[in-house]
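In this view, the complex is presented without one of its protein chains, the others remaining in place.
What follows is chain A.
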């Protein structure tokens, strides 16, 4: 039955070539940890994506309880951590996953760097990868404020002061980020929007470009 359903869709949309493009390709021996254990270093990119998917899923569940305003933000986090079933696990995964995704991405970057895989013709993919790195740091920075505890508040204040020290445009960046002259209610809603809508949108676009390029160019050859 599934076959006939698939055929029905395929007749109209011709999805087989698309599926071929995504899934049907060979993986060479030198990146396969089943053949060479040391090839596990080639897994870091995939693991980064895996953790990113976990971040998106856990984040979606967190927004079911989180309230982005300065009165309720802290207590909604407190509630979901202590009262909601498995809330401590979901928030724990999002909290520690944020660190883990940075670690994995860092290791992936080092692997690509030290195997010289960024060289022609893969320059653009490296640049996109670095942009993903910066977006991830941005997600880390904006996400840190959301629980609205002292650690979040004062770390953000320090971050704002650093942004404010940029010559000429510093005060504008600061005001744009904070949504005013102080870290307050506007900052929290702004950071929430950036963390949940703006940066994930940018991230998914960049990831699509990253994967499109690796698929088009194939993985770099053995050293």
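Methods note: a residue touches a chain if its C-beta (ideal position, glycine included) is under 8 Å from a C-beta of that chain, and two chains touch if they have at least 3 such contacts; residues count from 1.
Simple rule for what comes next: contacts and distances are computed from a predicted model.
> Assign the chain not included in the display its UniProt protein name, restricting the answer to "Permease", "Phosphonate C-P lyase system protein PhnL", "C-type cytochrome" or "Sulfate adenylyltransferase subunit 2".
The chain we cannot see is, by its UniProt record, "C-type cytochrome".
> Among A:63, A:165 or A:181, which residue is in touch with the absent chain?
A:165
> Of A:6, A:40, A:172 or A:212, which one is in contact with the hidden chain?
Result: among the candidates, A:40 touches the missing chain.
> Just one of A:66, A:148 or A:191 touches the chain that is missing; which is it?
Considering all chains, including the one not shown, the answer is A:148.
> Provide the residue numbers of chain A that touch the chain removed from this figure.
Touching the missing chain: residues 11, 14, 17, 20-21, 23-30, 32-35, 40, 43, 46-47, 50-51, 54, 70, 74-75, 77-78, 81-82, 88-89, 91-100, 102, 104, 110, 113-120, 122-123, 126-127, 130-131, 134, 137, 140-141, 144, 147-155, 157-159, 162, 165-167, 183, 218, 220-223.
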